[in-house]
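In this view, the complex is presented without one of its protein chains, the others remaining in place.
When the chains are written out, they are named A, B, C, D, E, F and G in that same order, and each has its own residue count from 1.
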Amino acid sequence: MQTHLLRKLLEDIHQQRTTPDEGLEVLRHLPYENLGFAQVDHHRGLRQGFPEVVFCQGKTAEQVCQIVQRIRATGSAVLATRATPEISAAVQAMFPEAVYHVQSRAIVVRSDQLPLTKGVVLVISAGTSDIPVAEEAVVTAETLGSTTERLYDVGVAGIHRLLDRREQLFQARVLIVVAGMEGALPSVVGGLVSVPVIAVPTSVGYGASFGGLAALLGMLNSCAAGVTVVNIDNGFGAAAAASRICGR
Amino acid sequence: MQTHLLRKLLEDIHQQRTTPDEGLEVLRHLPYENLGFAQVDHHRGLRQGFPEVVFCQGKTAEQVCQIVQRIRATGSAVLATRATPEISAAVQAMFPEAVYHVQSRAIVVRSDQLPLTKGVVLVISAGTSDIPVAEEAVVTAETLGSTTERLYDVGVAGIHRLLDRREQLFQARVLIVVAGMEGALPSVVGGLVSVPVIAVPTSVGYGASFGGLAALLGMLNSCAAGVTVVNIDNGFGAAAAASRICGR
Amino acid sequence: MQTHLLRKLLEDIHQQRTTPDEGLEVLRHLPYENLGFAQVDHHRGLRQGFPEVVFCQGKTAEQVCQIVQRIRATGSAVLATRATPEISAAVQAMFPEAVYHVQSRAIVVRSDQLPLTKGVVLVISAGTSDIPVAEEAVVTAETLGSTTERLYDVGVAGIHRLLDRREQLFQARVLIVVAGMEGALPSVVGGLVSVPVIAVPTSVGYGASFGGLAALLGMLNSCAAGVTVVNIDNGFGAAAAASRICGR
Amino acid sequence: MQTHLLRKLLEDIHQQRTTPDEGLEVLRHLPYENLGFAQVDHHRGLRQGFPEVVFCQGKTAEQVCQIVQRIRATGSAVLATRATPEISAAVQAMFPEAVYHVQSRAIVVRSDQLPLTKGVVLVISAGTSDIPVAEEAVVTAETLGSTTERLYDVGVAGIHRLLDRREQLFQARVLIVVAGMEGALPSVVGGLVSVPVIAVPTSVGYGASFGGLAALLGMLNSCAAGVTVVNIDNGFGAAAAASRICGR
Amino acid sequence: MQTHLLRKLLEDIHQQRTTPDEGLEVLRHLPYENLGFAQVDHHRGLRQGFPEVVFCQGKTAEQVCQIVQRIRATGSAVLATRATPEISAAVQAMFPEAVYHVQSRAIVVRSDQLPLTKGVVLVISAGTSDIPVAEEAVVTAETLGSTTERLYDVGVAGIHRLLDRREQLFQARVLIVVAGMEGALPSVVGGLVSVPVIAVPTSVGYGASFGGLAALLGMLNSCAAGVTVVNIDNGFGAAAAASRICGR
Amino acid sequence: MQTHLLRKLLEDIHQQRTTPDEGLEVLRHLPYENLGFAQVDHHRGLRQGFPEVVFCQGKTAEQVCQIVQRIRATGSAVLATRATPEISAAVQAMFPEAVYHVQSRAIVVRSDQLPLTKGVVLVISAGTSDIPVAEEAVVTAETLGSTTERLYDVGVAGIHRLLDRREQLFQARVLIVVAGMEGALPSVVGGLVSVPVIAVPTSVGYGASFGGLAALLGMLNSCAAGVTVVNIDNGFGAAAAASRICGR
Amino acid sequence: MQTHLLRKLLEDIHQQRTTPDEGLEVLRHLPYENLGFAQVDHHRGLRQGFPEVVFCQGKTAEQVCQIVQRIRATGSAVLATRATPEISAAVQAMFPEAVYHVQSRAIVVRSDQLPLTKGVVLVISAGTSDIPVAEEAVVTAETLGSTTERLYDVGVAGIHRLLDRREQLFQARVLIVVAGMEGALPSVVGGLVSVPVIAVPTSVGYGASFGGLAALLGMLNSCAAGVTVVNIDNGFGAAAAASRICGR
Partner (left out) sequence: MQTHLLRKLLEDIHQQRTTPDEGLEVLRHLPYENLGFAQVDHHRGLRQGFPEVVFCQGKTAEQVCQIVQRIRATGSAVLATRATPEISAAVQAMFPEAVYHVQSRAIVVRSDQLPLTKGVVLVISAGTSDIPVAEEAVVTAETLGSTTERLYDVGVAGIHRLLDRREQLFQARVLIVVAGMEGALPSVVGGLVSVPVIAVPTSVGYGASFGGLAALLGMLNSCAAGVTVVNIDNGFGAAAAASRICGR
């Protein structure tokens, strides 16, 4: 509820075009919908430039379907992350237009009306095992209206593979760098480019990787100034941040 | 060494305007300078849009002075972070134009030639105790050419203090949100705005804050999509990231 | 054994209405029952206002059934938490009046004689995925004699969903706030109300949530004064604390 | 801003007793005061039953003095925790009525107008070394209007010292149990009484106590149902929670 | 090889009752047997008073069987811990005299020749869920020649259950106290008795018990002087320590 | 209060040799003394075979002096651990017979009446830097009535130093093995002897020793069966355990 | 691209035997091959003396097969680690010459052309349960051209088993010491020999071994100077390091 709308409302009441009780109703009415188990936030599209995203982990297929239904009812695009094949099947039974991306475990219903963001989001992975997380970033970024490119398996143990692609790095608006194990790639990339670098640690590794903790700490301590970090395996979050950066 | 320069060099050799040994020399000559204990990276300004920053922790006053001297010799601006008063005094003795910001522990020599970045960087702190870290972000951002605004002491335990300033939030290009203790503020801010939010956990707190770990984990797990995080107390890194986002 | 009873006993002995050996027997006789593998604590109802609760994890179905049998033999209500469907089936085979709450994994035999506690216990969840823990709190609180209300999916990334319900918050006697990920909701709630707030971190999340550790640390470091915390996923414990607060 | 006040305001506008711009001003005017580095929250007394508390750690003496000045200007009581003797001296120079409690490091200006809370808050410590934290709880509770009692040095290695005082336990409205090392005391106390038990882990210990982590984890895993926990060494928070429970 | 035996050997060589090569052989011959994948340590019975124990975790059924065969060939008793039912079946197929204890997952072949240790080993458990670990201690202690007693489900939340059994505590030579969750029982027990108390943390619990870490830390920080601790769930180790204490 | 005494009391009341109120008084009277800040536990000597030990960390010199005074008033021996030189000076000013052991930071007033424990307690240290902790064990053990021997600087990197002393190992009743860094010595010692081995990890080390955590974990995971462990740097606790084992 | 080759290329351009564009092409052409999901690094054999190794964890069978195919196409040996039986079956279907080592989970295609490294790599395991990791080291070392020996089950709890084999230790060029639990074996071995010792912690253990963390920390804190450490369960890495040490 922005200031000019509020002023307008108060003036309507002042001019007796609106009663106090009607005004109270408007001020009370918040743009979300109550499903009992979930408050679908229709306002988020306005506030943040993209509609609410459904995080499927810990939800039943039935709950996901009901939430998707309410979002679809507004004509909005849908993105549901961490969806199991079972949840996907349930959603696709109701919405045949929904696409399930197996590697990234994302369900997508795209919308043509979403304005495109500016510039290319380049998604880089250190290894082949990091690709599922990288793909979650790609699918999310595209659903949010971005143009994406991929550059996979260019980890620091063979640094020439990355250096050879320097020009591709220079042409992106944002870089999402996905790496497990020691998570060193964002530091090297961050030292080469001047655009924003979003680091995504993955749980790829074993032993003292402690489920991605080693990569996470490495990225937080990057000696390349201005690298920012998201949660372990959070390709979705990195793409959401990239979308915020690119603007519309 | 970008492609067009390389092609130019090879053509010069081909045309025998340049000898192979001269060419070898050029290809070998990397734009950094060796002080023995430090390799000053003069190339960084080109590569990343801002000159090398001196991280003072663990360096002697003498080492810092020598590095600053080399940077100054190129006419570049200087930013030295985590400087003790002793280091600051030594630097100011050599460079009277250097300014020491006590709260943020930063030494700055500004340069008029640095192009300004676009948009406002709004630095928000949850509490009064978080201000030194927030100030490091402010000083860094301004040194890197950004316009900044401050919004301090608006933590989530009195949420109305933040909500009242919503318009200020909406007008920034990037938000840097600094918080210690449970680090909840970036989640609330991230849910309100659509621009990039960089979260900075601080070591403010005690007991189970574990030196900022609680705030760090909170921010990494933010339920607001697209919040990115930097290291604990790393106001510098947040501002460097903001500078990457704003562009020039 | 309270003082007035002890005095009464000693006076009976003094008056020779009771022999020393009888007195010894009374003093020795402690109100619990030995099943070999479990000491059923019948005294707890007196001491704490609610009967012993059976924590099913790590117990066999047979052990649970025997313990329930002894509790039922005293006419008391029964609450068994963390019960698998297998354990539930075994208990219901013996006690058809037992109700199994699937989401909260609790087995309940209610008792009409339990005095009601005063005031409403309001159970709030940050997300849909936190509902099973919230439901454990609801079922426990009701079994212990409390009146409950639910307010689900009002996490801080869409803060208006919570603010709209402020009046419901103000009318409760105790608030149980259940949240995973960064666990920020209790801080915001705690800043709004003056009644007790019990925070329950959940293991909802991934990566650097470390099984609920991030939410737990966040809640322990809450900047809202007077928020108290229970173990991760411990909806039962929160409701038991609420019952202590409400009194009878 | 509660509903009846809002309705009143809208009716005033409707009746043209108030102009829209005046209404806007009222709706905009939030009851806090901006010191630049701190937003003093005068509204908190209304919202939470006690005035804003000043957490001194990480603040300069000058900052604390300015905040106290603004609170005093409203006639309110003052509580400033974790105050060094230096900060205390500075505050007392301005406000001779301020009392500094050395053990608990708290500065207090009491107010006669604060309504008393109901019932006794009994503060129990496991050891002598835990007393400073226990005293922070006592001073806080009394400043917030509670009647307190102390029961110190009754740790579980000599369980008879506690059992002898059972009656004192039974007569309190809330128990705050302060313990370091293994933090076992709240479990034993929680098993004896039916009233709320707030456990405060302390950093007393060494080696594998890890600065209070052992006690914290012990209390979070208490086998006594309904014990809640606050941060390590957080006597203030425990008393604030007790005050919420006691009500006014 | 003790001094007097060495002197005897050297004198035999000096007297030419033994050749140097025979002497070399004796000095070289170490009392273990090489299976390729395992060096069976027949000497351990001499050195430590009980034969080598087979830790089955991470070994194949075939490996366990071969090791047991070699131990049996010397007429020695056998104890194999952490045995799956599959391993047990394989062993029993070869050695029908082997007994499998399901709760404690131990395979035992007892030997009548083992001298009994002195005094009673009393094994106490805090809860019913801790019994499997307690039973591993009981089975181990008996296999090593000790007399055992059990006292189960006497955790600190109902302290009277323990206090009532004080005499049983006083009559044991060693107490093994098994507890999960906050692990407080050994502190209370250790404060009551003067005999050795061996604390065994268990992984019973959830959330912030972190697989037994909370109980482990609690026991290491016990305020009862002279409580010693073994690894999480290590009933075997506690009984081995008890056997060392009891002597033969 | 043991059974036969209770029966005697009840019979006295029955025979009217004692009034109920006198009986109540006896049952109420617990053998500890209240200093306000400390409950001196005079009963402990009876219960545990040695008088209460004063843990000085976190106590003021004045508090320590008062506690020592009460213990001395009963004629008992005194042991105060972790005493600073300041505390020691204050105690010695009041009790000239008190001896301060600088390396072990212990204050001792010995008592001739304490019965000696049986057998030798052998204290072994891995390195020279571990000696202060080892000395705390030696001083404690001797104050508790044990005969001690020392074997220092025999760590596993030069295993022959230990093997050469095997006979000394075999002749002790209990071994206390003190080691920092990787804490491997108790495993080797535990494999050589059949008597009880109490392992004491020390905080000697740096980096990934994490203040003794590495040694602690190593000892808890010892492959030598029956090694028990106490807290980091807890020489006192190890000696108290040894005293329990030796008996009187 | 080494200096002499670069000079040669520039001279060819200078002599106009090569055009600038051809030169550019050569400088651009990096010796790896792009599969889209993986950049096969054919250059690594030159750079590091052994071909790229395939880490199978997190890769699909199809991905592994495609990578192996490209490596085989160059005639190179193949080593694929952490291969499941399913992946192995898929690889063997395409390359019947591939051998699957079940214990070490490695797929190997050996090459006769690989030059042998110098000296013997001796792989030592503390226990039988550590053998799978030790075998990964053996298989890797042999595939990389080393001669290996095995010495298994010689842990420190029976130190004579190791001491008896001292001569075998002295004759190796490198020792790989594999141990779980407390990880003490490398310290003892490192104290006996003067050649390089590579310590491999394993996840063998339970409870406070925390998945190998205890062994890892123990090895990092080894009191034997010059022991180096690899990741938990990383037999492959240890053998790769041994191969670097042995040279060719």
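In this text, contacts are C-beta pairs under 8 Å (C-beta built on N, C-alpha and C of every residue); 3 or more make two chains touch, one makes a residue touch a chain.
Just so it is clear, the structure is predicted and the values come from calculations on it, not from any experiment.
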Touch partners, limited to displayed chains, of the chain removed from view: A, B, E, F, G
Per the touch definition above, residue among F:Leu9, F:Val108, F:Ala141 or F:Val154 touching the missing chain: F:Val154
Selected residue (touches chain absent from view) among A:Pro20, A:Pro51, A:Gly127 or A:Pro196: A:Gly127
Residue, one of A:Pro20, A:Pro132 or A:Gly190, that touches the chain absent here: A:Gly190
Residue among G:Val53, G:Val139, G:Met181 or G:Ala208 touching the omitted chain: G:Val53
Given A:Val138, A:Ala215 or A:Cys246, the one touching the chain that is not displayed: A:Ala215
Residues from subunit F at the interface with the omitted partner, ascending: 127-131, 152-154, 158, 160-161, 164, 204, 206-209
Subunit A residues touching the omitted chain (full complex): 126-127, 155-159, 163, 181-184, 187-188, 190-192, 205, 207-210, 213-215, 217-225
Contact set of subunit E toward the excluded chain (per top definition): 3, 6-7, 10-11, 13-14, 16, 19-20, 23-24, 27
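Following the convention adopted for this analysis, only the chains that are shown with their structure count from here on.
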Farthest chain (mean CA position) relative to subunit G: D
Distance from subunit F to subunit B - Cα centre to Cα centre, in angstrom: 54
CA centroid of subunit A to CA centroid of subunit B, Å: 25
Where subunit F and subunit G are represented by their mean Cα positions, the distance between them in whole Å: 49
Of all residues in subunit C, the ones touching two or more other chains: 3, 127, 158, 191-192, 207-209, 213, 216, 220-221, 225, 231-232
